[in-house]
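Omission of a single protein chain aside, the complex is shown with its protein chains in their original locations.
On to chain A.
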Amino acid sequence: MALKDKKSGKTLRSIVSRVVEADYKLISESDEFSFDWNEEVENEVFKIYLRDQSDNILGLLSIIDYPDELRIHLNLLEVGKTNIGQTKKIDNIAGCLIAVACKISFDRNYFGFVSLKPKTRLIPLYKEKYGFDQYGRLLAVDGDSSNQLIKKYLHDEEE
């Protein structure tokens, strides 16, 4: 997956997997995450980490499946503090996690449809950065836009 070392620009191999019960304790004890991830336990929660560093979670993603709307909703996404802002060491963590949701959406026959419900003032930035479109008060990607995120962040065939 296309995580990048910010300094060298080098691609870093990473793994995304489901968060298991034991992870929640590690997450809540860690200083890396501010949100209460125990509140997400009923949802599908994923973690991303570098290959061979499974105990160092770089980011977390919580999604909700709405099968009657053929939709995956991004309920919560958080990048670990070490990789936020100007001092971050690894780039693209959030992009990779959003792309994971897009891939799940294709896999479940939802045509790549993924929604999120951001604060109004952040809407233009999510649209610009990830190609989301507005659906009333929510944002969503699907089809080719969703596929572009997967290609950019998960399956860069040029590499």
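Please note the rule applied: a contact is a pair of C-beta atoms (placed from the backbone, for glycine too) under 8 Å apart; a residue touches a chain by one contact, two chains touch by 3 or more; residues count from 1.
Everything below uses one rule, namely that contacts and distances are computed from a predicted model.
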| item | value |
| --- | --- |
| Record-based protein name (UniProt) of the chain missing from this complex, from "Alpha-D-ribose 1-methylphosphonate 5-phosphate C-P lyase", "Helix-turn-helix transcriptional regulator", "Branched-chain amino acid ABC transporter permease" or "Plasmid maintenance system antidote protein VapI" | "Plasmid maintenance system antidote protein VapI" |
| Listed residues A:I27, A:V45 or A:A94, member touching the removed chain | A:A94 |
| From A:L3, A:C96 or A:I150, residue that would touch the chain that is not displayed | A:I150 |
| Interface with the unshown chain - residue positions in chain A | 34-35, 69-71, 74-79, 83-86, 93-94, 98, 103, 106-107, 109-113, 115-122, 125-126, 129, 135-138, 140, 142-144, 147, 150, 155 |
